[in-house]
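Note that one protein chain is taken out, while the other chains of the complex remain in position.
Labels for the chains are A and B, by order of writing; each one numbers its residues from 1.
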Amino acid sequence: MISPTSKEMVTINLNGVEVEVPNGINAVEAAALHGHEVPHYCYHPKLSVAGNCRMCLVEMGTPMRDRATGEVVLSEDGTPKIGWVPKPVIGCATNVSGGMHLRTESDLVTECREGIMEFLLVNHPLDCPICDQAGECRLQEFATDYGRGYSRYVERKNIKPKRTRLGPRVTLDDERCILCSRCIRFSQEVVKDDVLGFVDRGSFSTLTCFPGKELSNNYSLNTVDICPVGALTSTDFRFKMRVWFLKETKSICTESSAGCNTTISSREGTIQRITPRRNDLVNDTWMTDSGRELYKSVRSGSRILRPSFNSNDIPLQDAISSAVTYLKEKKVGVVASCHSTVEEQILTKRLIGLLNADTFLRGHFGDDDGILLSADRTANLRGALVTGLVDHYPEDNLSEINNAIENGEVETLLVIDEDLLSSGVSEENLKKVSIVYLGTHGNATSNLSEVVLPGLSVFEKSGSFINRSFIIQAFEMSIPGPVGLKSQVDVLSEIVSLLCNEEEKETTLDAIWDRFNDGSSTILSSIKFSDLAKAPIQLNGSQWSHLNFAEKPALNYQPIGNENS
Amino acid sequence: MENTLNLSEETLSKIDEVVPKYPEKRSASLMVIHLVQDELGAVDDTACEWIAQRLELQPINIKELITFYPMLREKPWGRKHVRVCRTLPCALRGSYATCKIFEKKLGVKEGHVREDGEYSLEFMECLADCGQGPVVIVDEKTYENIEGERAENFAQLLTDGKLEQSEEFKSYEDSLNQGSPNT
Partner (left out) sequence: MSVQIPKERRIILKHADDPNYSNRIDCYIREGGYENLKKAFGMKPEEVAEEVLKSGVRGRGGAGFPAGMKWKFLDRKSGKPIYLICNADESEPGTFKDRQIMYKDPHQLIEGMMIAAYAIGAKQAFIYIRAEFHEGAHILNRAIAEAKEKGFCGNQILGEEFSCDLVVHRGAGAYICGEETGLIESLEGKRPNPRIKPPYFPAVLGLYQCPTIVNNVETLCNVRHIIEMGGEEFSKIGKPNNTGTRIWCVSGQVMKPGYYEFECGALTLGQMIFDVCGGLHPGRSLKAIIPGGSSAKVLKAGERFKGTLKDGTSFDWGLEDIPLDFDGPMAAGSMSGSGGIIVMDDTVDIVEAMANINAFYAHESCGQCTPCREGSLWMRKITQRMCSGGAREEDADLLLSVAKQIEGRTICAFGEAAAWPTQSFVTKFKDDFIKKASENAVQKDSSSLQLI
């Protein structure tokens, strides 16, 4: 994560130890920076502070000042005398300042947490054995730390609705709800879709949607992520899997150029869910619902699972050889892709150079929601610019290929992940040329191809993308690809080495970067892939500021040249 | 805006009058809800949506209020609504017994509307007239010291439709001097 502009640092006393923290951050964050967890439910770093759960109560004091002179009052040993606030204060609404004293580990603080825990549990159903949240439930976790282990509550618990369909993707169990209001604040503040609210009052307050309305916006599942308990659950994931069986890997959402950071949760090679991963410069802690569905394409019926030659399955090595045959000594056009990773684009660029081929690139566009679904519906259009694949802004149209074919400038097309028929190229023209198709899923173009080379989905390989803000972000492999398939990088490297008759292939991403940066001068020159794997890097994209990018201003995004507006 | 609730011209003009009194439209929520409820007897989901639209809000914003405040209703009370204060000062002066008398005399359980819709009875929290408890509010009139035999008589007059004319039970409101000295 790229750290936001650092603030002025101040010294505070945290549990008796002087520590440095950025001025003005809240006590929960300040304590966390120095390894002290302050439990909390309603506080969320990306939402307004509600202060209602009271779990983050801490002790706070500030140096006492003489009323008349304003001078700091000193105690006998010469240190400033601390005026402790008589009542505990909530950490989430306490902003630190120099000299402040905080106790997050005192007896009183523990007593407060135990009290709040007990209150939260008296009307909670304690149905952890059947609750999806179990294993990642803050209530469960802190109950372990601060719960009594037995109940003093002998009264009847409140009865509330157990299975409310809030929307197409979210199911609500009101009895589990601890009324923290995170979901309501998220809907109001981030999505501006004010559909959730509390009805009734006191302990009978109940989260609901207005009858006839639904929590159906494209961000609804974020409410499930931020629900600290098992009240809001994903209808898709409900009762499907125990979270402790899940393997988590870091990925990047490919839905649009927003480049949301994600966590892929899988079990035994099958992806179970995608959730957002915090990046304060990109997606905060959010992502779209639609982006979470993308893993379903891994097993979709149109997936290309075997290499083929004229529609006959053949071994991959033979398919690559056939592809090379079509590419060699022909006039080649390469339809590159904005969906490709930076590394794939680097190799594509090299291939184009070797073949002296014409380059075509198609953009994909849709409505921009001003949040995290951007108008550019590809993950790496900027990668194509930065790697030098193209120097212009692509259109959602490839009809220029018609002319190239008709003029005899192109005899073989290498098509990466695109469908030419849907972008203005006629079938008649396509039938005049040979096509080598490299991609994960079949389409009308792959159906017309002589050679079809399967590729791996974003979940089955590693690489990097450059998002709308020119932040380059790496992602890692989450699950293995289908048996016998190789990544696009491997396939392209192989083609390149066959074309050059080279023995050495760049099989690692590091090697691809090293070779690319060796002798060329781009904004990537000082970067190694291994750096990227550690943290995203902000690139300077100002040389493309003249291009008419499709994205609108949105969450954490201002069009280039507009950053300060 | 379309008058889908069939509100009277009077209510509509009162709404038009009250909304601009506030720096922000949302502030008028309670007042508009009161006006709608005064005419319709309750604010159901349809009314919620109408009010929300009138104030450029979401219907949930209105429903959140109606379900929070005890004096706002999603279903109407009876034609005569009787409220009895339950809080300690009135309870110390016998309001629980008063409520039981009303339950019997009016034929309706506390918190309910009689089947024929004639009466409804409700325990309320402190009505801020504790010196003269038990306090009873019938519709919008406040009656004081309604206990024991007085409560029996009160309920009788109420069911006989003679409460308004009664000398024995003059409401707090009707006892006020509201006249101009010049008239």
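One rule holds for everything that comes next: a contact is a pair of C-beta atoms (placed from the backbone, for glycine too) under 8 Å apart; a residue touches a chain by one contact, two chains touch by 3 or more.
Here the structure is a predicted model, which means the values were calculated and not measured.
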{"item": "Absent-chain contact - pick from B:Arg54, B:Lys80, B:Arg93 or B:Arg150", "value": "B:Arg93"}
{"item": "Touch criterion as defined above, residue of B:Met124, B:Ile146 or B:Leu163 at the omitted chain", "value": "B:Met124"}
{"item": "Chain A, residues in touch with the chain not shown (by the definition above)", "value": "49-55, 57, 86-88, 90, 93-94, 112, 115-116, 118-120, 122-123, 152-156, 158, 178-179, 198, 200-205"}
{"item": "Touching residues on chain B - with respect to the absent chain", "value": "21-31, 33-34, 55, 57, 61, 64-65, 68-72, 86-89, 91-94, 96-97, 124-133, 137, 140, 142, 172-173, 176-182"}
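Here is the rule we go by: only the chains that are shown with their structure count from here on.
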{"item": "Distance from chain B to chain A - Cα centre to Cα centre, in angstrom", "value": "53"}
{"item": "Residues of chain A defined as touching chain B within the complex", "value": "194-201, 208-213"}
{"item": "Of all residues in chain B, those that touch chain A in their complex", "value": "45, 48-49, 58-61, 63-64, 67-68"}
